[in-house]
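The complex is shown incomplete by one protein chain, all other protein chains being positioned as in the whole.
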Amino acid sequence: MPAEERTRNYAQQRARVDELSELGVIDRLWRLPGQMANVGIWSAPSTTDLHHALMSLPLWTYMTIDVEALATHPTVDGRATP
Amino acid sequence: MPAEERTRNYAQQRARVDELSELGVIDRLWRLPGQMANVGIWSAPSTTDLHHALMSLPLWTYMTIDVEALATHPTVDGRATP
Amino acid sequence: MPAEERTRNYAQQRARVDELSELGVIDRLWRLPGQMANVGIWSAPSTTDLHHALMSLPLWTYMTIDVEALATHPTVDGRATP
Amino acid sequence: MPAEERTRNYAQQRARVDELSELGVIDRLWRLPGQMANVGIWSAPSTTDLHHALMSLPLWTYMTIDVEALATHPTVDGRATP
Amino acid sequence: MPAEERTRNYAQQRARVDELSELGVIDRLWRLPGQMANVGIWSAPSTTDLHHALMSLPLWTYMTIDVEALATHPTVDGRATP
Amino acid sequence: MPAEERTRNYAQQRARVDELSELGVIDRLWRLPGQMANVGIWSAPSTTDLHHALMSLPLWTYMTIDVEALATHPTVDGRATP
Amino acid sequence: MPAEERTRNYAQQRARVDELSELGVIDRLWRLPGQMANVGIWSAPSTTDLHHALMSLPLWTYMTIDVEALATHPTVDGRATP
Amino acid sequence: MPAEERTRNYAQQRARVDELSELGVIDRLWRLPGQMANVGIWSAPSTTDLHHALMSLPLWTYMTIDVEALATHPTVDGRATP
Amino acid sequence: MPAEERTRNYAQQRARVDELSELGVIDRLWRLPGQMANVGIWSAPSTTDLHHALMSLPLWTYMTIDVEALATHPTVDGRATP
Partner (left out) sequence: MPAEERTRNYAQQRARVDELSELGVIDRLWRLPGQMANVGIWSAPSTTDLHHALMSLPLWTYMTIDVEALATHPTVDGRATP
């Protein structure tokens, strides 16, 4: 990717990440040390909405995205379910 | 597991699977050939509800459960998202 | 792949997917969230027929296809087999 | 497993394997060198029938069975499909 | 584990988790759907402190713990580092 | 690979596969559904002879070949060895 | 395994290993550092003969055996094959 | 990478590695035999600082970096924690 | 392992680790956070000597040991080899 295009893409990606954070879709975001790779906590009404949010990232075609579904922990929602 | 207990547990498991199917939580269920293992299509309002449904199976403590979140395909919901 | 060729290929792929769905070869189709990757339930009289259906997809050379054979679940066909 | 029970189970397993071979369900069978493990070519009208044949083996509960679906090769059925 | 011992151990584990949450060592906690397994965001001054916190869980001997170190994301600390 | 070169290579590969089949070196050949990948039963006096047969395939440089050595099954050679 | 039985089994295993070495079936044998696990160079007229030699080890039921077939190197047999 | 650029990059990488060693960020460094790959002991006040140190390496974009967090061993800090 | 035996074994293990550290066989030792598992830098004249040192640990039969051979880094021995 030519340097100029790279800078523009990264700026658009950063802007979209900020938008998604403000919308509460991105809850938390960390970097894996030594990598241009993230671990993130995303939140969406459904998996399909999550898919659309992920695919709205300008750089998604360069990204390898792996989704792990997470349930509320019993210590948080107080339910008796283990 | 003693034979009698096994039979009773399997019957309870079969009954709960039928209940979840009637509720639409279990959409489809297949067997992996040669194994007492299933591939299933489950549907729940949230991952937390899915967790409670899975943990309501009488035999869950003997089960290794791996969940893969699935999004609606663009050919189904017609959205432009790839 | 030049943009024009890409658009044409995707259109042909979408058309073939629709055809296979109408024929009942593709039973269900989902997207893996954040990926241009699918999970699908395909149905064919034999593995060889399935192979020909898969290879009839215009984009198969760009695809990594992994097939998991599924058997009817005892709760569906009522057989005593575990 | 007590020795006597083991001998009896192995004999039943051997008998069932012979039956399935005569029925053409087991086409070929090899041993992985140094292991009580097999590679086999099985043939059944459907994956469900294959499942029932596999689960009819007396020792199936002690077995880890992994099924790889195989399609007829173009050099065999002469079809143009790659 | 006898039922009574199990109940007591789970209660102690729950109490310790609450303590660690109040101390801010456990930041967030989720369940993996269908499993008695968690994903958690832990925070400690050093890896050694994290080790002591993890080993303070009453049930640690029954747990398989895998730690992934996470760095603050550039969008959070504003540093120019990718 | 230019189309013309591809067609010529595939024809040479098909011819060599036929030769090896007639020589009994290739015993059986299947396609993995949805892939230009095979599972084959090859037979050679030694691993070195097998190596030469595999490397005689015109397309071997484009192929990822994984060899699993197979022993005659006790039900076939009647030996008492498990 | 009771200590006495263990000592007897190890002695039988050691004796059989010596026999197989004298017969040239075991060519070379090494230990993986820190493990009761070996890497060995075995030589047999066929995979089936290798299977019988491996299964003749008194401790084979306690062993996990993985066989990698090796071909003579071109620098050794001088053939032009890569 | 053209030879000249490669030489310059390696020299910059070597200089930066020396700097980080002098700063105590790189504690120990070894080569994996037969590879241009290292195992290193790095030390930083936090994972975020470690991330910045790793990303300060001129060749980081060509590197696959995997970080394993290490805690002080009980034999070193004398704590009773296992 | 009964508690008393466990305490005695751990004490013997700790003593042997101290001995090996004093002999310079164990250079460095860390804990993997949340696990009774170590990463260690061991040094021995040969792999065979390393094997004997590892097998001299009282608890070796309960341990899963994986050895990664490390070479001196060019920045340390100044050799021109990459």
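Each chain gets a letter, A, B, C, D, E, F, G, H and I, in the order it is written, and its residues are counted from 1.
Throughout what follows, a residue touches a chain if its C-beta (ideal position, glycine included) is under 8 Å from a C-beta of that chain, and two chains touch if they have at least 3 such contacts.
Everything numeric here is computed off the predicted structure, so don't read it as measured data.
Touch, as defined at the top, links the missing chain to these shown chains in the whole complex: F, G, H, I.
Looking at subunit H, the residues touching the absent chain are 31-35.
In the full complex, subunit G contacts the hidden chain through residues 14, 17-18, 21, 28-33, 36, 38-39, 41, 68-76, 82. Within subunit F, the residues in touch with the undisplayed chain are 47-48, 50-51, 54-55, 60, 63, 65-67.
Operating definition for what follows: only the chains that are shown with their structure count from here on.
Shared contact partners of subunit C and subunit F are D. Using the contact threshold fixed earlier, the set of chains in contact with both subunit F and subunit I is G.
Taking each chain's centre as the average of its CA atoms, subunit C and subunit H sit 45 Å apart.
Centroids of subunit B and subunit C (each the mean of its C-alpha atoms) stand 22 Å apart.
Counting partner chains per residue, subunit C shows two or more touched chains at residues 31-33, 47-48, 50-51, 55, 67, 69-72, 82.
Under the contact rule stated at the top, the pairs of chains that touch are A-B, A-C, A-E, A-H, B-C, B-D, B-E, C-D, C-F, D-F, D-G, E-H, E-I, F-G, G-I, H-I.
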